[in-house]
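Of the protein chains in this complex, all but one are displayed in their positions.
Let's look at chain A:
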Amino acid sequence: MDSGKTLCSLLKAIQFQESAVFCALPEGLKLTVEEGKCVQASAYVPSDNFAEYHVRDDVDVMFKISIAVLAECLNIFGSLEESSLKMYYRGEGSPLLLVLQPTSVNNVMTDCEISTQTADSVLELRDEDAEEVAKLVLKAPAFLGLLADLERSCDIIELNLSPEHPNVSIVTYGMQDRSCIDMPKSSDMVQSFSCEQPITLKYQLHHIRLIMKALAISTKVVLRCSSNGLLLLQLKLEKEDQRQMFSEFYIIPLLDD
């Protein structure tokens, strides 16, 4: 891989837990973190981001690794320096090897060895039976601006989607006050909107705020609500070379009392 920088910023965006499950699939790399069985965040790097990519397909390549250490190693030459990256992993129990070479200086090389742990099981939040009831494509920077404006003191965010105007409304309940953000589908930050019938979902605002770091580096966000209330946010990060990396967040809804 030519540069570890984007990968590093993607890792930092999901760094709300100490360690992540590192999973190398034939399609690409996937790192997953979970927060209290309520939020599952993944960073997904498709294999076309790598110049060379080999994964054994007869065994599951899966292990647990500290995100902080991995991000620090990727950033070992400082955030200004671009460096090429090679990653090796032999098999269960062996460490992850990183070889980093800065592009501006010749004959300098860093060899990092990060010890790994056996992976815990990852939650399977996707339910094949639950159909998708609404899908929304938004511009990430504008959505980030909206989330940043929400009051910090409140706990619950209510998301109302409906085929009628206003199509999207986000309601937060503060100490005494109620704030409401309406966004019609004609708004230029909404790139696509599909919703068959009105739906109201409640989430922990704290969980929603976890995506803000990832939003800050992304260009586009896709919100999908399934009929059981599970919210899936897919964020697309576009690099200069037209390749894409993704982050994914599954957020469990709050149930009505």
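To be clear about the criterion, a residue touches a chain if its C-beta (ideal position, glycine included) is under 8 Å from a C-beta of that chain, and two chains touch if they have at least 3 such contacts; residues count from 1.
Here is the rule we go by: contacts and distances are computed from a predicted model.
Student: Hey, which one's the missing chain according to UniProt: "AP complex subunit sigma", "Radial spoke head protein 9 homolog", "Cell cycle checkpoint control protein RAD9A" or "Peptidase S26 domain-containing protein"?
Tutor: The UniProt record for the chain left out of view names it "Cell cycle checkpoint control protein RAD9A".
Student: Per the definition of touch given earlier, which of A:V61, A:A142, A:I156 or A:L254 contacts the omitted chain?
Tutor: Of all options in A:V61, A:A142, A:I156 or A:L254, contact with the hidden chain holds for A:A142.
Student: For the chain not shown, which residue from A:V108, A:C180 or A:M212 touches it across the whole complex?
Tutor: From the options A:V108, A:C180 or A:M212, the contact with the absent chain belongs to A:C180.
Student: From the listed residues A:E92, A:D127, A:E151 or A:D241, report the one that touches the chain absent from this view.
Tutor: Checking each option in A:E92, A:D127, A:E151 or A:D241, the one touching the absent chain turns out to be A:E151.
Student: Name every residue on chain A in touch with the hidden partner chain.
Tutor: Here the touching residues of chain A are 142, 145-146, 149, 151, 166, 174-184, 186-189.
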